[in-house]
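First the structure, which I've put down as structure tokens, then a few questions once you've had a look.
One protein chain is absent from this view; the other protein chains keep their places.
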Amino acid sequence: MAWNTNLRWRLPLTCLLLQVAMVVLFGVFVRYDLDADAHWWAEKSRRNISSDLENEFYYRYPSFQDVHVMVFVGFGFLMTFLQRYGFSAVGFNFLLAAFGIQWALLMQGWFHHVEDRHIILGIENLINADFCVASVCVAFGAVLGKVSPVQLLIMTFFQVTLFSVNEFILLNLLEVKDAGGSMTIHTFGAYFGLTVTRILYRRNLEQSKERQSSVYHSDLFAMIGTLFLWMYWPSFNSAISYHGDSQHRAVINTYCSLAACVLTSVAMSSALHKKGKLDMVHIQNATLAGGVAVGTAAEMMLMPYGALIVGFFCGIISTLGFVYLTPFLESRLQIQDTCGIHNLHGIPGILGGIVGAVTAAYASPEAYGKEGLAHSFDFQGFKEGWSTTTQGKFQIFGLLVSLAMALMGGVIVGLILRLPFWGQAADENCFDDGVYWEIPEEKSTVYIPEDPTLKPGVHSAPLVPSVPMVSSIPIASSAVPLVP
Amino acid sequence: MAWNTNLRWRLPLTCLLLQVAMVVLFGVFVRYDLDADAHWWAEKSRRNISSDLENEFYYRYPSFQDVHVMVFVGFGFLMTFLQRYGFSAVGFNFLLAAFGIQWALLMQGWFHHVEDRHIILGIENLINADFCVASVCVAFGAVLGKVSPVQLLIMTFFQVTLFSVNEFILLNLLEVKDAGGSMTIHTFGAYFGLTVTRILYRRNLEQSKERQSSVYHSDLFAMIGTLFLWMYWPSFNSAISYHGDSQHRAVINTYCSLAACVLTSVAMSSALHKKGKLDMVHIQNATLAGGVAVGTAAEMMLMPYGALIVGFFCGIISTLGFVYLTPFLESRLQIQDTCGIHNLHGIPGILGGIVGAVTAAYASPEAYGKEGLAHSFDFQGFKEGWSTTTQGKFQIFGLLVSLAMALMGGVIVGLILRLPFWGQAADENCFDDGVYWEIPEEKSTVYIPEDPTLKPGVHSAPLVPSVPMVSSIPIASSAVPLVP
Partner (left out) sequence: MAWNTNLRWRLPLTCLLLQVAMVVLFGVFVRYDLDADAHWWAEKSRRNISSDLENEFYYRYPSFQDVHVMVFVGFGFLMTFLQRYGFSAVGFNFLLAAFGIQWALLMQGWFHHVEDRHIILGIENLINADFCVASVCVAFGAVLGKVSPVQLLIMTFFQVTLFSVNEFILLNLLEVKDAGGSMTIHTFGAYFGLTVTRILYRRNLEQSKERQSSVYHSDLFAMIGTLFLWMYWPSFNSAISYHGDSQHRAVINTYCSLAACVLTSVAMSSALHKKGKLDMVHIQNATLAGGVAVGTAAEMMLMPYGALIVGFFCGIISTLGFVYLTPFLESRLQIQDTCGIHNLHGIPGILGGIVGAVTAAYASPEAYGKEGLAHSFDFQGFKEGWSTTTQGKFQIFGLLVSLAMALMGGVIVGLILRLPFWGQAADENCFDDGVYWEIPEEKSTVYIPEDPTLKPGVHSAPLVPSVPMVSSIPIASSAVPLVP
């Protein structure tokens, strides 16, 4: 069938409709948290708060900015590895994240931050909104290159909704701990995205295979994303932990896990290549698995060596996944996972959930100190007969719930996205910015030297990169990778 | 006429002269603020300051670093979108900012931070210096590609001077509030730059038109600038607000405004293209307008939905500006605005000033609390008969003063820069790094295959990108965009 990818009305209307809805809902529901309200000035003295620094802002702001960078630059550039899809990778990620954070502020607000019929907004909400959107960015990685921006906005709308419900079940009903979101963000995001891409299976995708690979410079752009994700991951896993030792510990554990993960990823990447050469795909992705897998346990007394062990195995498993599992998923299960999120967020996410459950189950008063243990797991009084073992069990329940929600939600959303009128491209036009973006036309005049001694063929070469050329031969942009 | 663009003596002398002047003036005038002086160690106990954290450093440093990134990476890379002007965009921005911050520390110091005949230097001065330079970076956007580094240093010298005078009039005489600098930074910077580029009007600029467009990868580099500006803008608007709730609120408002702005920019970009395709220029620029327009009101009780509304309209107006206004300005008013700063900083800046005035005029004790209101607008005692309405009026005066200063200053500086001996390039050589930079020579040997079965023309293709080619045919660098 022929696809209409002209979004002239569909995209603008979707954006404006959603944004107007946001304005109205914010007007009705959202107010400032006291820490961000001018009344705080008076309240301070009333509560005799000694210093302005006690404003939550100063505990969280640096971590918030790091998380913000991970969502917009980290995920955005990580996905620019495709040779002709950089505009969409960065641009669509920008679009869906900008909408997602607003919708997440509302959804999470309704579940967690309502005070007399209003959502109160503070720095912590902003961090949580970024977290929620991170799980959408993860899912985006699975469908990258195969969906239209309209589909992405719809997916974001539903995924943020489901994320918030799932998060509420885990954190409030099951009272699960998940500082770095191994379960709520990564496991949920990955399996949701994989289910969606399964439903949207494209039979003839090999027609655009050539554009599914990277080119030299697109791989360097992707490394910008990788490194900012890697460097700021300690902030990610510690951003909403309790003040003091918890945040401090979460940073150390994540730092250790990520470091170990790099070495084992490199080791496997080289070992799995017949000539021992490294593959950029592994360096760009597998090196991050350690941050995912230490997410849940990051704020617990995992111990530095514990973190190293987690990173050690994740680097290996993730790289193996890229080499063996991804092709298998595509050929056998018809799951076309563009960025291999199953290896970076799926498996490591599940491992993270399990590591968290075990660490919680074996938490002892010796390791935490009596008050420390009660504080870390909120055992203070109100939880009768609650033990670390119970906590461990519930952590596992939480993991299973996340998986169930992801699969269920993924099926429903996938079916909605399969409707033919969202402006998606045909199989042969996937992974091509040209479909949704005005691409700068590469023109260049060429000087044909008079020198007759030259071999004929040499004349035209300086045309770099002339698409179309002087003679304006029409060439499908897909035919020529724009950059080496 | 023929232009001499050889800066061998002019640029070095200008740089050294200015730098020597800075050393001397710093030697005579600049000392450390007590918070940065070793005497603080003793002073602390004398003032019984409970904790080292009360040092201003810890309130401001994280925001300072973010602002620093915006000035050097944000503005620098945002302007790399031109296909052959990346070195100059990043490099000249680096140069003028490095000089500008030093000169700003002096100028602003004399106006705001003198203690017994010395300028005292602390973290707040550094932030303000970066702010001042930001307005020069804005103006740079208007003349990008058409001026020499010498001209830029001269422009920086005068603009920083005028900025400081204007800032003093607004903040100290009119007692205007302008946390994010919608008026002092963006409005002033934009209209100053636009006036300068008007005076420097180049009649035959279409001779270098081909280099005024972007290429695939230069657009991706520009997105690095866009995203770091977008992500750190909350730090920008909150960096010098009052401690506690003000900083907290400024972050939330900016975050909301920017998010809304992205959706409406995308909507308009698509709606204005006959095939509904997105234009990178809009995504790179219009998405930031929300940060500009919420600058003045960011620390006020604008409310989250208020911020969303501001961002909503700025995205629309800014994108419309790029499509309709920029061409009009060039053809009718002979204003050649390379980066379209009028749409990103000019109009949004004015809107920001108005929004601030209105928000201030309607500030009520209910919204702020009595102490909160007095604190936010410095009404404590010393201002007799000062009301929020008066404040609103003065905010508008402030906006008008900024515009007047920008136009006046722009004319004078423009005339100075028009003098023929600053090393500016001829119209046909604009937007070309080759004029002021040693460009890496692209050479490559080529293997002409013996295989006779090959089509003749195909032989030479491997020459990628050989400028000059094997036969070293001289080719004007301007003739061949170096990279796709």
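Structural remarks
Letters A and B mark the chains in the order given here, with residues in each chain numbered from 1 onward.
In this section, a residue touches a chain if its C-beta (ideal position, glycine included) is under 8 Å from a C-beta of that chain, and two chains touch if they have at least 3 such contacts.
Computed from a predicted structure; not experimentally measured.
Of B:Val147, B:Ile224 or B:Ala267, it is B:Ile224 that touches the chain left out of the display. Of the listed residues A:Val20, A:Val165 or A:Leu220, the one in contact with the hidden chain in the full complex is A:Leu220.
In the complete complex, the residue from B:Trp3, B:Tyr32 or B:Tyr201 that touches the missing chain is B:Tyr32. Interface note for the absent chain: among A:Asn93, A:Ser235 or A:Asn343, the touching residue is A:Ser235. What chain B contributes to its contact with the hidden chain is residues 6-13, 15-16, 18-20, 22-23, 26-27, 30-32, 35-42, 44, 50-53, 55-58, 61-62, 65, 68-69, 72-73, 76-77, 80, 86-87, 90-91, 94-95, 98-99, 101-102, 121-123, 126, 149, 217, 221, 224, 436-447, 449, 451, 454-465, 467, 482-484.
Against the chain not displayed here, chain A makes contact via residues 50-51, 53-54, 58-59, 62-63, 66, 83, 210, 213-217, 219-220, 223-224, 227-228, 230-232, 234-235, 243-249, 251-252, 255-256, 258-260, 262-264, 266-268, 270-271, 273-280, 283, 287, 301, 303-305, 308-309, 312, 367-373, 375-376, 446, 448, 456-461, 463-471, 473, 475, 479-484.
By our rule, only the chains that are shown with their structure count from here on.
Taking the mean of the C-alpha atoms as each chain's centre, chain A and chain B sit 30 Å apart.
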